[in-house]
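To start, the structure itself, in C-alpha cells.
Yeah, one chain of the complex is gone here, protein chain that is, but the others are all in their spots.
Moving on, here comes chain A:
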Amino acid sequence: MAPPEAVPQPPQPAADAKEASAPAEVTETSAPAEVTETSAPAEVTEASAPAAGVKKAPAPAADVSPDSAPAASVLEARSVSKRFPGVVALDDVSFTLRAGETHALVGENGAGKSTLIKVLTGVYRPDEGELRLAGEQIAFARPFEAQQAGISTIYQEVNLVPLMSVARNIFLGREPKNRFGLIDFSRMHRETTELLDGFGVRVDPKRPLHTLGIGTQQMVALARAVSVNAQVVIMDEPTSSLEPREVETLFRVIEDLRARGIAVLYVSHRMDELYRICDRVTVLRDGRHIHTGDLADLDRMQLVSMMLGRDMAEVRRDGVTSFGSEGHDASRTPVLTATGLSRDHQLHDISLSLYAGEVLGLGGLLGSGRSETAKALAGALSLDSGELSIGGRTLRRLTSAGAIRAGISLLPEDRKAEGIVPGLSVRENIVLAAMPRLSRAGIVSRAKQDRIVDIFMKRLRIKAASPEQKVGELSGGNQQKVLLARWLCLEPKVLLLDEPTRGIDVGAKAEVQSLIDDLAREGLAVLLISSDIEELIEGADRIVVLRGGAVAGELSGDEVAESHLLEVLADHSPAPAGNAPAAKEDPR
C-alpha cells in the first residue's frame, strides 16, 4: 500500500466562474472610464463615460443603480449585511469595484471595513445581499473559492507560514510541477527570484520566511497575491509595516496592476497615500455606506468629516455631551512628562505633558498611534527610545507594574479583552488591582474590601444587584464603571482613558463623561482618547493631535473647536504634503 502519491491541485469549483468572467468583463464593458488600453480590447464601447485621464475621470454616479452597475465592474457587493451577536457590522452596504481602478476604502474603527473585506474574500458569508463577480452572482464558502475566482488579499498582519521558505510560501497551493507530478524546486526558486526582483527584493528563496524583516515579509505576501492570476487585489493597510522605499515599490506595483486592468481595493488611514494612488473612494461609517466617488472631487477635510460623521456646515459647539462648559484650573507643573517616545513603525518622537486637574484630549484618526501612546505611558508597550517622568521623577524602567506604582492607571480600549474578568464578581473586579494594598501577609481583609467597594459603587452609581453579581452580567456602561472603580481605588495621579464611552448606552455615557469632569476638577490628570469628536472637544481642555504616530499639532484654549481639530486631523495645512508619510518622496 502506498500513500496517495500526490494530491493534485484541489478541484476548482469556482474555476468556471473565473474563466467565464473574463469574456463577460470585456463584453459587458460600457463605462470604461478607468480601463486602460492594455486591459480593454478595441471593441469596448465608450457609452456613458468620457474616457478622460485615467485618474480624474468624473464618476458617472456615486451610487450606481444596479441596472447600470455591471458597467466595468469586476467585483460588486449589493446590499450586503452582516450581523454578529449584538452588532450590525455591515448594514445594507453596496459597493462596486471597477477594472483597473485603485479604490480606497476608508472609515474609522467599527466602520465595517474589515467585515466588508472578509465578506469579499470568503472569510464571512453575508447574512443578506449578494456578491457579483464580473456581473455574475457568486457566493464564496471559503477563502479558497474567492482566490480561485481571482480575488487575492494582502492582510495587515502577514499571513504566511513563518517556518517555510520564501519560495514555498509564494507558491503554496500552486507549486510548479515537473512531468512526474512532483514539485520542481529549481523552477520554483528561479521564478521566485525573478518575481521578487520585480519588487526590488533580493533574498534567497530558500530562506525561511521568519528570518526576514516584517517589511520584506509583507513584500513576499504582496508578491504572492499579485502572482496568482488575480482580477482583484485587496490590500488591508499594506504600508503599515513598510519602509518608505518599500512603499514606493508597492506603489509601482499598484501602477502596474492598474495598467493590467486589475482592480485594487486599498485600505489605509494615510491620507497622503490615498490621494496619491487611489482613483475613487468608498467611505463606511458604523457599518453603513456613506459615500462613493472620485477622490479628486473631495478634499481631505470633506473626506475626514465623512469618516467621522461630522457635517462641516453644521458644526455645533454644545449639546450632546455631559461635560461642564467651563474648563479646569490646571496647575502649572506637569504631573507627567513624556519625551521622545518612539517605537518602530508606530510612534515617532512623541512628547507631551499632562497637568494635574486637566483633561488632555488625544486626537487622531484610527491608526494614528493614540492607543499606542496611552499604552506607552502606562508602561504596557515596549519602546525603542523615550523617557517618562512623573512628579518630576524619571522612571528608569517602564513596566506596567512600575507605572501603576507611580500612579498611572490605564483604562484600556478593549475592556472585554484587556480589562474586566467577566466570571468574577463586581467586588472582586474592583479590588483586583488594589489587592496588594489591601492585604497584609497575603490575607485580604474582607471588611476593607467591602468598604471600598461600597464607596465606589455609590460614587460611580454602578447598577448591580449586589457587589457579588458577576460583572459579565452587567451592561457595558456598568462594566466600564467597574473598571474605572478598579483604577480609582488605587488613587492614581494620572488616569489614561482609551475610548471610555465606546459601546455603552447614552445614559451611562453621560455619567462617565460627568465623572471624568469631576475627577479632573478634583485634581486628577486625565488623558482622554476618543473617536467621538464632540466628546473630545467638549471634554478636553487641550488636545494633542497625532497623525502617523507623530504629534501633528496641539490645540488649546479657543482652538479647541471642531473646525480646528478637523483641519489638523485632515492635515489641511497650506503645504499639502507636509506631514510624516510624505517624507517618503525624499531622495534617499
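The rule is short, and it goes like this: a contact is a pair of C-beta atoms (placed from the backbone, for glycine too) under 8 Å apart; a residue touches a chain by one contact, two chains touch by 3 or more; residues count from 1.
By definition in this document, contacts and distances are computed from a predicted model.
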{"item": "Name of the absent chain as recorded in UniProt (options \"ABC transporter permease\", \"Caffeine dehydrogenase subunit alpha\", \"Peptidase M48-like protein\" or \"2Fe-2S iron-sulfur cluster binding domain-containing protein\")", "value": "\"ABC transporter permease\""}
{"item": "Residue among A:D256, A:D299, A:D349 or A:E473 touching the omitted chain", "value": "A:D349"}
{"item": "Residue in contact with the excluded chain [from A:L212, A:V232 or A:A378]", "value": "A:L212"}
{"item": "Option touching the unshown chain, where A:V87, A:A139, A:L172 or A:A465 are the choices", "value": "A:L172"}
{"item": "Sole residue of A:A146, A:V431 or A:L566 that reaches the chain not shown, by the stated touch rule", "value": "A:A146"}
{"item": "Touching residues (missing chain, whole complex) on chain A", "value": "1-10, 121, 123, 142-148, 153, 155, 159-164, 168, 172-175, 181-183, 185, 207, 210-213, 215-216, 224, 243, 245, 342, 344, 348-349, 547-554, 568, 571, 573-575, 577-583, 586"}
